[in-house]
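Only one protein chain is missing from this complex, and each of the others stays in its spot.
In this document, chain identifiers A, B, C and D correspond to the written order of the chains, with residue numbering beginning at 1 in each.
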Amino acid sequence: MARREVKRVNGELFTMTYGALVAQLLEDYESDDEVNKQLDKMGYNIGVRMVDDFIANTNTERCGSFKETCTTLAKEGFRMFLGVTATISNWTADDKECTLTIDDNPLVAFVELPDEHRELNYCNMYCGAIRGALELLQYRTRVTMTKDVLKGDKDTQLTITLLEVLDDVPPPED
Amino acid sequence: MAAVLKEQDDLLVPTLAVPTTPLVKVIGLHVGENEKHKVFWETLQKRVEQGETVVRYERCTPDTINFPPRKDKPQRQLGITEEDYIPPGIMKLNWPTKHALKIPAVLVVFIQLEWEAEDWEDKEQECAQLFESLRSARNNRSTRFVAILEQSKPQTSVPEETITRRAHTFRTACDLRHRSSLFTLDMPQGQIPTAVEKLDAIFFDLAQQHYSDEIKRVEAHMDIANQATEHMLFVRYLFKVGFFSELKGAHRDAISRYHRALEFLAKVGFTSARAREIKTVAGVLVARMCRCLFQTSAPLEAIAQFSAHVRANRLRLAPGEHPAVHAAWIAQQYATFASLFKDAVDGGLGAIMLQHPGLYFKFAAEFAVRRMTEAKKTQSHTPAPGPVAAETHTYIGQVVYTCEAASNAQQLQLIKWHEQQYPHASVVLQLLNAARTIFETYCVTKQPAVVNGQIVAREKKLTRMLTILDLQRAKFLVLQRNFADATTLARAAARAFRAGRWWSLLRDALLLHKQCAWALGATGAFCTTCIELCAPQIPLSAEDKTLAQSGIDDVVQGTHMDDSLSEDFPVAFGSAASDATTSSQDGGGGDRDQTDGGPQIDMASITPAVECKVLLYEPDPETDNRVRVCIAFRSSLPLPLRITNIAPALHIAVDGDGADDDGSTKPGTSDAPDLSISLSSTTALIPNSTKVVELWLATPPRLPSTAAVVCTHVRAAIVGTHPIALCWSTPDASMTTTTTTTTMPPPAQLTTTPWSALPSIPKTAFVPQRTGVRITHAHTPPAFVGERYRIAVTVANTKSSPTTDATFRVEAGGADGSPTTVDLLQVAVDGKTHTSSSDRLSAPLPDIQANASQTVMVDVLVNAVGHLAITTRLEYTFMGVECVAQHSLSLPIVTPLHTTFQLLDTQGESLDHEMSLPAGQDMCVGVQIETTQPERLVLVDAWLQLPWAAAVAKPLRLSACHEEIGAGERVSDLVRITLPPLVPGADPTTTALGTFHIKWRRATSTCDDGDGSSCVETTSTLPMVDIHPSTLDCRLHSPT
Amino acid sequence: MATTALKTTSLSAVEFLVAEICRGSKDIATTHDARYKHVEAIGYRTGLALFESHSACISEAKKNMRFQGELDVIKYLCKDMWQVIFQKQIDNLRTNHKGVYVLHDNQHPMLTHLPRTIPIDENVQLLLAYPCGVIKGGLAALGITASVSAEITALPACKFNLDVRRA
Amino acid sequence: MIYNFYLYNRQGVCLYQKDLKRGSKQQRSDTDKLLYGLLYSLKKFAEKISPNDKKRFRSYKTATYKLHCFETPTGLKFVMCTDLSVGNIDRDLEHIFAHIYVPHVVRNPLAELHVPMTPTTTMQPLPSSSSSSGKEEEASDAVTATQLQEQQVQAAAAASGFDAALSAFLSSLKYY
């Protein structure tokens, strides 16, 4: 796949902006849970845009399978946008579920999670983004955070579950 | 300075401060009677004063001059080991003074003896005896003798040989063989000064020789002593040599000697018995060195030398040595050095901000403090020691309790006793004072300041260092029971720390302040500090906080306090009221007027432990025209606090000049608040939970429409027999105008909302413009041309009080006066309709109850493509104030239906206009209707009208009725018409073939009633034909 | 400094994030002012952190050196920091030497993807809340309190008005 | 020459369309729907019959015109009708996607994705515009003029950029 040149910027900017966003949301919403939701939602909106941007830059042909798609997403997608690579592992037998591990998660650099926000999934935007991206690629999925560095795990892990393969909407019958 | 160091230390003072210049004594100088002598002596003094000579001159008589006896040492031969001879001490205490003050280097004797005196022999004998006695008294010290023979007439008049002869005999008689030991004074009075100059120089030389001899003598001893073993001796010798060299003025030599002395000293066995002595000696040596260094103006060396010395000995405790004693020693080292440094500075040496004597006084103080604490540790009331206490002061640094004489137990007891007697506090204090005075001179920096435009350097004191010193001083002032001064210092410090948010320091200052206030019985100050100590920011153990609060209770209850608070202060509290006066002077952070008897604590000027916020709500219906005030308290005190007489002071600020309004109504200022109330019931403040007191205040019946209520301050009193008023006031009144009532939590939730979320005083409320009514339109965009459009206007009273005499006005056109293409038809308020022809309508509205709403129907006729813009206003009275609510609506207007026509012949071929048709000929009109709207429309009816054709008077209906069409759909139909015969005399002009009418409605709106309320009729014209009366045919024209 | 530790991200990633922050502000705030404040606040935090971490080593030459005065700081903002944030420098800096600065950005990255023709309304203004916040926060980090406002001259050019409040 | 251009998303919404057949008066209203239906079934058909997994359907010809279709993995369909002379223009369609659609719509912070970009979206049926005046004020408030305008602006924002760039690009094509 012929990759076009992508304009890159100092990673701190993204990390800090994201951090600022989370901090601000925590002030605006009562519960961590609401913040998680909001992050997921915003992530989705970003994801649906990212996927087009991604395809445009690395003119990818459609991936054959869900498995293939996830791998591309982890390898290429993360590299292009966040400059890190993620790894896909633990495929279930039916190839419907896998875990995505982000090696050095740029979002959590500097972050020290205060105790009063134990419920917060700091990186929840990932979930939304991945969900959004996959949905545009015809895969309706559930994405959840299973491991969080900020909560003492050694790395960040998401679980991606394929719920349904979408097809083009048929034209209205009339 | 030296005065500070008591006892043992004092003994050293002469040793340390002794002058080190050659000493010359003069005998037989009768200043009183002899004019010449007088001149002679005065000239000498003058030289001394003007520093032309370093020699010290002393007058004395043969019998007053007494050389200290030299005790004969056991003669030592070479090779004797130190077992045979251990000196009892290192250095004699009085030795330096002996040589500096007692033993002259030169002894000058004035003798009135003419060369040609008849009784020369007798006189010569007298002199011989005199010198004889002097010599014996001198007991073979190397002091030089000089004789000066006074001559009444100049020598030149005396025959040469007489002088030589007699001089010779005289020398031999008095044993003055030395060249410069015999002088004559024969010149007249006027020339004496020059002579003195010469003599002074000669004396100096002689002195030098004397001291060199002494040095040689001591060095001789050194040669036979054993370097390897007899360290103490060597220290002594080297010290002596050093000291003589100092007297000689050879500072560098002196320094090197002292240095070596130190080296030897280091080798001396450091036993608990000797420790004290060794360290003292070391101290003396270093002090002498530094002194020399300063004199040779090498301050940096001196400092380096000294700090090295301290570093070497800081932790040098002999086994069993009492730490207090050691601390004392270091303190003394610092003090000594400091004073040396100070002298040097006074002598013109330059010092800098970071290297000045003050620092060393400070350090001295630190160790004095340490000494005190160490002493306190072992403090148990020890009786005065027994007879052992007779102290021997022969050797430097030997005190009875360190010399072998006393047993350890005794030593300890003695030390304790000694430390017990010692006035630690005052010593520390003196050191600190000394430090501060010096700091003041050095803690000054140039700071650029902008004075009308240009930058100028202004001197600024770096006060922090001083503040710290003051804090410490305050501490010791307290120990000294000087509470008044302590208070001032502590309070000043507290202010500084509070401003800088240095809580831990603030705590220390406050604790001191509290102690003082307690001792002085300053109720206000005491309570203020207690309250502040309880503030959450102040780091203080729970117990201490509780203690602080109980202090307050004691005051307000007027109970006598136990001594639990601080060790042994007088129980000074009478009734609070009586102390109110004193407290107002020396009360803590700004007590204000004692209006209500007891003292008042202004919480704004301290870090409050009890916080107060005021929230004002807009008037409630239940409490007609009364402002609802919620006062929220939060106490950080460890125990519940009961307060009463809660009194907020409210002012009515009229917007615009609100600011200066508040300016004039700050708390404390005389003018009374516009609204005020005092709640006499008591309230208990539970620690760290928000307590809300709610009360209502009547506002004047008719306020100006821009009025706002402002709370400037709140007062409350701590419950008790001697109540203490607390006052929370606005930080600055200018803020009052800016705050708004938008983000106010409802009163019910106040206790639960986090404290930080509460808006704090000052707070404004009751801004009448803010109406309680909202207007909204219900409608379906877009509007279609030809529709009668009914807009449901909901007037909702969101407030909890009714709106009275409301009038509803509506006018065509946007609020911004944008044009509109509608006609207002009518306004319907529950059934009653109001119509008018103009483009504005108005209707009275019934009173709308709290939280109720009223719907008004506005009918408009949409008559052209463009905008449906109407503006609705509601004028009503609310809480006796006229209010207005306005809302404007703007929608696009479009034509929903497009109709196109085609003229066809019976075969359905479209007719072109070249073709002519005879009368009676049939033709068809094809109609096609379509809509662009998303909304589905129902064609109720559609017909052609051909006015010109008499034959077809009735309309020709279209079969395509009750068709429903939506976006993109089309309805088409054909109407067959027969071209009728022409109306006779019809005007041969072009006229319309006819008009086409569609009646339609929105699919959504039901049309059971036939009336046109929801059905709309749109008309369009058919193509044109023109008629020729000549021929009986008409020619069709394609539509223009 | 911590700066070296991080990788780079794609410019688009940041764009998407900021755009989404602006869009998402709808969910938190209703009025435009509130939305603007929300976005600005996020910018502010970002600015604080960003400058905190960069102010130590501007350039090797000036490593571990303090700024000398206000103008020095503003220049640093226009050159070094703008480079870090937007990969470009401010094109033109004006000041009246009384605490008012005007920073002209002839092609502001936040605006590059907008069509030239659209009307300048609240939504467009909202896009500039973020850079304003960043500037504000950054200056605050360096101990300068300033009011910052942006105005769009002609897309995609805009200028930032700084008004430094001097104590 | 190019007759017209369509852009669909997977939901079959015609995001954008452009007639370049000058002066053609035929009703566009339902052609886009028809066309989508056609594309849809063609695609399905192609997937069924294709021997290998190169399933993509590129273009078809009729006597009068040729239709080209480029579909992104995200289901965006870029469709262009040209005269018969035009060859394979996948590259151009892809260019439209990568260099016009993405920068002007995807990366346009104001653009709403997946809503038709025609400036006349004002008449889009709005969720709460069901004319029940009985509904709560809030509901009807949602349909105040300002909101309509906002939507218009955003759609226009998306459109105008894309529109301009597209027509510029098309006219640059030699077979224009």
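Note that a contact is a pair of C-beta atoms (placed from the backbone, for glycine too) under 8 Å apart; a residue touches a chain by one contact, two chains touch by 3 or more.
Throughout what follows, contacts and distances are computed from a predicted model.
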item	value
Protein that the absent chain corresponds to, by UniProt name, given "Trafficking protein particle complex subunit 2-like protein", "RNA polymerase II transcription factor B subunit 2", "Exoribonuclease phosphorolytic domain-containing protein" or "Phosphatidylinositol N-acetylglucosaminyltransferase subunit A"	"Trafficking protein particle complex subunit 2-like protein"
Chains on display which the left-out chain touches in the complete complex	A, B, C
Identified contact with the non-displayed chain, of B:186, B:366 or B:602	B:366
Contact set of subunit C toward the excluded chain (per top definition)	1-2, 45, 48-49, 51-53, 55-56, 64-69, 140-143
Sites on subunit B contacted by the missing partner chain, in the whole complex	307, 311, 314, 353-355, 359, 362-363, 366-367, 443, 445-448, 462-465, 467-468, 471, 500-502, 504-505
Contacts of subunit A with the absent chain, listed as residue ranges	12, 16, 19-20, 22-23, 109-114, 117
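Going forward, only the chains that are shown with their structure count from here on.
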item	value
Centre distance in Å when subunit B and subunit C are each reduced to the mean of their C-alpha atoms	31
Inter-centroid spacing, subunit D versus subunit A (mean Cα positions, whole Å)	28
Sequence positions of subunit A contacting 2 or more other chains	49, 53
Residues of subunit D engaged with two or more neighbouring chains	107
Of subunit C, residues touching subunit D in the complex	12, 15-16, 18-19, 22-23, 110, 113-115, 117-119, 121, 123-124, 127
Subunit C-touching residues of subunit A, taken from the complex the two chains share	6-21, 23-25, 28, 38, 41-42, 45-46, 49-50, 53, 80-84, 106, 109-110
Residues of subunit D touching subunit A in the complex	10-12, 33, 36-37, 40, 43, 53, 72-76, 94, 97-99, 101-102, 106-107, 113
